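Not every chain is included here, but those present sit where they belong.
Chains: A, B, C and D, in written order; residue numbering restarts at 1 for each.
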Amino acid sequence: MDRARLTRLLKDFKQGRIDAAGVIERLRSLPYEDLGFASVDHHRAIRQGFPEVIFCEGKTPAQTVAIARGLLKSGVPLLATRATPEVARALATLDRRAVYHELARTVVVRTGRPRPRGHVLIVSAGTADLPVAEEARVTAETMGSRVAVLYDVGVAGLHRLLGRHDRLLKARVLVVVAGMDGVLPSVVGGLVERPVIAVPTSRGYGASFGGLAALLTMLNSCAAGVGVVNIDNGFGAGCLAHKINVLGSE
Amino acid sequence: MDRARLTRLLKDFKQGRIDAAGVIERLRSLPYEDLGFASVDHHRAIRQGFPEVIFCEGKTPAQTVAIARGLLKSGVPLLATRATPEVARALATLDRRAVYHELARTVVVRTGRPRPRGHVLIVSAGTADLPVAEEARVTAETMGSRVAVLYDVGVAGLHRLLGRHDRLLKARVLVVVAGMDGVLPSVVGGLVERPVIAVPTSRGYGASFGGLAALLTMLNSCAAGVGVVNIDNGFGAGCLAHKINVLGSE
Amino acid sequence: MDRARLTRLLKDFKQGRIDAAGVIERLRSLPYEDLGFASVDHHRAIRQGFPEVIFCEGKTPAQTVAIARGLLKSGVPLLATRATPEVARALATLDRRAVYHELARTVVVRTGRPRPRGHVLIVSAGTADLPVAEEARVTAETMGSRVAVLYDVGVAGLHRLLGRHDRLLKARVLVVVAGMDGVLPSVVGGLVERPVIAVPTSRGYGASFGGLAALLTMLNSCAAGVGVVNIDNGFGAGCLAHKINVLGSE
Amino acid sequence: MDRARLTRLLKDFKQGRIDAAGVIERLRSLPYEDLGFASVDHHRAIRQGFPEVIFCEGKTPAQTVAIARGLLKSGVPLLATRATPEVARALATLDRRAVYHELARTVVVRTGRPRPRGHVLIVSAGTADLPVAEEARVTAETMGSRVAVLYDVGVAGLHRLLGRHDRLLKARVLVVVAGMDGVLPSVVGGLVERPVIAVPTSRGYGASFGGLAALLTMLNSCAAGVGVVNIDNGFGAGCLAHKINVLGSE
């Protein structure tokens, strides 16, 4: 029930075609979502610059393209994660502004200039963690945050991390990506005062159990103020980092 | 090596009692922490109002009291979590300002008036989740955040939650505490745009496996922008919420 | 916002004290639950005979009594599960009609005569499964179903089960409770055409892992048409059985 | 021992060719299944419209075709689940009425007109859950139930679900399919009074552990009256839903 129909209902009431009890009855069964949908949707657009993100895994290219077409038609920016090259090509056909970040497995169509915002720092341990770190980076950037990166600073060579202590301190929020033993967020969390988002990756073998070891390490982190997202969930980390970063700019 | 000793070293160098190579050698083996400790410590005090939190579990009352005595001597506020009544009594003897939050199992000594800050909302599902929710509340408050609570709004009675939608929207950051199926953060995360910190609790039985079920639910949350902390870790959630909340006040 | 306030709003609109846009704005932020609560609540009472069940575990006796007092005041029947003798005594003080089913760890206050309804059969394997089986029985009975039981018919003595095949066939829905290897629901499910609700129990030792073995057995049951509830969740099984049983009486 | 041989035995007895003790001896060693098989089989046909379902996974196309040929010969309907396109083609050669539901990976041959029956509602969260939801739909329909669907109503956009509250209330039994965090059944279970069958799917990544997260969520659901089936078991859910739905039509 949109505004027009609601106005009509009130007009009918004023003109006596329906009484108060009738109006209440109609309102009672009012489809919540019709009222709420636009509003929520509106909020979404305001706060993040785009209303929906396409998670491509488990969708056919055709399904992905159909959803993307609908989103692009309404003029909102597009963010498609876990996109294979095949999906990227399909989306490129749809809109030639589409940019494929191959390492991040992400397709982006930006429809406006992101407002300069605060500063998210993505820290990662190893080369094999890069796809997840890059997914976080592209996500936060597409949503409107400025992002810096600090890659290949694993704990095995602790000096590499300690030497960039100043860069750690400058960020408003940090996303720390690590596989294997997943100790990097604990160490970074002990060096900074800002919120740290820890992202375990499935990198590793044997008793890493597909990222479980890193996940448990991060959940048990002795450093206070660390929030954890799902294994390999670069998108979620980037999104949460952006939401926190935005707070600092209000 | 504190400032005084460093100044003396430089003086010795200027007066020729030690040459450049000797100074470099001394600096090279300079205990990092002596230099760094005060600085980090200072940072800690500035940002959170107290330099260290005592996790009482696994410590004897005597050990806890000894640590607390040291902290109180230096004039900083005190936060002791997982405190049994016995520990609380011991700390009360130490400092009569000590307040024991029994449900939160937390002892607090506040040495100053917290500056009014932003607004953290603690949301919880069931009566049995209250100790964890309260630990989060006391933690964030002691660190200097204003905190509101919204308890007993489990998904089984969804209307109770939807009816307080406005309260959800007003908070700058939300801590959502739930045991059993742990679905509350997913639902709340779908209703708000702000960062959500999810806290699984060990409440439940059978296939809840001591909170594992709730933990996995939260890590897999379809709502973007949810960060998860360890099972029953009300302290960590309160601390992270405060850190995020502070960003909005800078 | 209840009916009175809504009527007043419409009156204000009719009399021109507020325009259509104002009404829409007010309705937009209309607390959903105030409208919905009574209705949902009403539904609850109609369909199950009582609006809320108290799960006593993790609540203090005082908390339990407080909730029970509220429920009894509104004249609805009371069902309190996982009640210790101590809680039972406290509830008995509150209302002398309170009956404590010790084996089922359940307190019941029935405020009316349950309408005769269909027939739920509770089947269980061993003596140690009885508390769970009894919780299911008391729950379904209190909600208004007729219940029959068939206890101690484990698969180790298959003839005991096969000899009561006729009793299995007469039930409209079956709750099958088993610990250890949890095979009973698979066997029963192969003998009847009716819906079977399988309840694993934590009975067992070693590789039963607190009921996990039985749970997995039941989830993988080769017999089609078996729904599983949580380990030891007699209440959930009784409630679901009642809901299904009710369908046959409509 | 079929009816003919049994009649002959009784005739022999009446005519004195065998005495009572001899008859009893023969009956004692009576192959149970020969007696029971037809009866059970007969029951099966009556209650579900077909005596056996072929689970194709782990069978060669040749094995599947052989079993299907036997079933079709006896004039019963055919339901083959987890059928690859290759198997579907083989079955199509066998009987040209065979319909392949590609998304549901199911082949159906219906030999009669299903009697109009009650109403099962299949609810699912995401695009990637559709194969499981469709398997449930085809199963319940083939067994004789009317089925409605409500797809893509995940909790991340709660308004989509709340806006169809009326459709949820109309169903006699609901099958709720969800992967990732698996929270949808808890939310739906809090909105309806009817039996809810929860189906976790293996959709997800990382800490979803192949559907384990969703499974645990559902088993721990705070909503009473939820029965759970195995991960990805659309067939089992459809079958159980049909069995429950049938009760309402008796």
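By our rule, contacts are C-beta pairs under 8 Å (C-beta built on N, C-alpha and C of every residue); 3 or more make two chains touch, one makes a residue touch a chain.
Fair warning: this is a prediction, and the values are worked out from it, not measured in the lab.
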item: Overall number of sequence copies in the complex as this file defines it, 4 displayed; value: 8
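Note that in this section only the chains that are shown with their structure count from here on.
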item: Partner chains shared by chain C and chain D (touch criterion as defined above); value: A, B
item: Proportion of interface numbers common to chain A and chain D (over half same, under half different); value: different
item: Euclidean distance of C-alpha centroids - chain A vs chain C, Å; value: 39
item: Rounded Å distance between chain B and chain D, as computed from the means of their C-alpha atoms; value: 50
item: Junction residues of chain D, two or more chains touched; value: 126, 157, 162, 206-208, 219-220, 224
item: Contact set on chain A toward chain D in their complex; value: 29, 31-34, 36-37, 40, 57-59, 63, 200, 202, 210-212, 215, 230-233
item: Touching residues (chain side chain B, partner chain D) in the complex; value: 125-126, 154-158, 162, 180-183, 186-187, 189-191, 204, 206-209, 212-214, 216-224
item: Sites on chain A touched by chain C in the complex; value: 3, 6-7, 10-11, 13-14, 20, 23-24, 27-28, 32, 35, 39
